[in-house]
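Could you have a look at this structure, given as structure tokens, before my questions?
And then chain A:
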Amino acid sequence: MSAAIALPPSDPVHEKRLTQALLYVDDIKVTFDGYRALRGLSLTLMPGEMRAIIGPNGAGKTTMMDCITGKTRPDTGQVIYDGVHDLTRMDEAAIAELGIGRKFQKPTVFENQSVADNILLALKGPRAATASLFGWRNRVGRAQIDAILETVGLIAHRARPAADLSHGQKQWLEIGMLLAQDPKLLLVDEPVAGMTDAETEATATLLRRIAQDHAVIVVEHDMHFVRALQCRVTCLHEGAVLAEGSIDSVSADPRVVEVYLGR
Partner candidate 1 sequence: MTWKGWLSRAAVAGGLALGTLTTTVASAQETIKVGILHSLSGTMAISETTLKDVMLMLIDEQNKKGGVLGKKLEAVVVDPASNWPLFAEKARELIAKDKVAAVFGCWTSVSRKSVLPVFKELNNILFYPVQYEGEESERNVFYTGAAPNQQAIPAVDYLMSEDGGSTKRWVLEGTDYVYPRTTNKILEAYLKSKGVKDEDIMINYTPFGFSDWQTEVSKIKAFGSAGKKTAVVSTVNGDANVPFYKELGNQGIKATDIPVMAFSVGEEELAGIDTKPLVGNLAAWNYFESIKTPENEAFIKKWQEFKKNPKAVTNDPMEASYIGFNMWVKAVEKAGTTAPDKVIDALPGIEQANLTGGTAKMLPNHHITKPVFIGEIEANGQFDVVWKTKDLIPGEAWSKQLEGSKDLEADWVKLKCGNYNTKTGKCGGA
Partner candidate 2 sequence: MLLSRIDKPGWIFLGILALACLVVPALNLLTAPGSAFHVPTYAVSLMGKYLAYAILALSLDLVWGYCGILSLGHGAFFALGGYAMGMYLMRQIGPRGVYGNPILPDFMVFLNYKSLPWYWHGFDLFPFAAVMVLLVPGILAFVFGWLAFRSRVTGVYLSIITQAMTFALMLAFFRNDMGLGGNNGLTDFKDILGFNVQAQGTRVVLFVLTALALGLAYLVARFMTTSAFGKVLIAIRDAESRTRFLGYRTAHFKVLAFTVSAMMAGVAGALYVPQVGIINPSEFAPANSIEAVIWVAVGGRGTLVGAALGAVLVNYAKTLLTGAMPDAWLFALGALFVVVTLFLPKGILGTLAERLGARRPKVSTDIPPALAEEGRGS
């Protein structure tokens, strides 16, 4: 396990970095057909930090994720990763290669492939077409995959098509894929949506464990879960940061109460 997710080697460009932050989002704006999804959102994340993002529907949580992972190009503003890389100029694949993994709101796993293959596809390693045709990925040992399936408790289902998994199991499989990717920064979008309390609890523990050696951003509605994460909280509203701080201070903030209860 620990082998699977060791700390990344400190990169040589450390000196020239613009910021110490692992992720530096500065005043990004996004507009869809006139609808302003993000209106100048800024946010910084330190290496190894875990951050929970809360906010009502339409606050721009997912759009922010899209901007970080290269799915959406912000109209203005910049997203600096690891102090040197401007994510707004890269495509999804390149960003993923930098070590940013993402788990989607609606669990998206490869339904027609076995659980094990899902992990195999995610495993860190060369991703070029030729490599996958002849190379390393065809000779991955069973142990390496099982180790991860172990952690997310899907070892029993390794051979089943992912389509057969329950909703919760798919959430876990996706988290497992994140682990396999072994990114420096995990973006986790509503990981416990539709989970039982027990599952939610387990997920929280898992994320806390991952957070020990990864930077994590969790988007979530479920306040109990967020509380269980025991981390800094940012509240978004109408595409901008409304409040930031410990869960208690944020949930005490009158504006936050207003936007949540006001609707």
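As a selection rule, all candidates are chains of the complex that A comes from, given by their letters.
Operating definition for what follows: a contact is a pair of C-beta atoms (placed from the backbone, for glycine too) under 8 Å apart; a residue touches a chain by one contact, two chains touch by 3 or more; residues count from 1.
Being a predicted model, the structure only gives us computed values, none of them experimental.
Of the numbered candidates 1 or 2, 2 is the chain that chain A touches in this complex.
Residues 69, 71, 91-93, 96-97, 101-102, 104, 108, 110-114, 117, 120-122, 127-129, 132-135, 137-138, 161, 163, 177, 181 of chain A are the ones touching candidate 2 in the complex.
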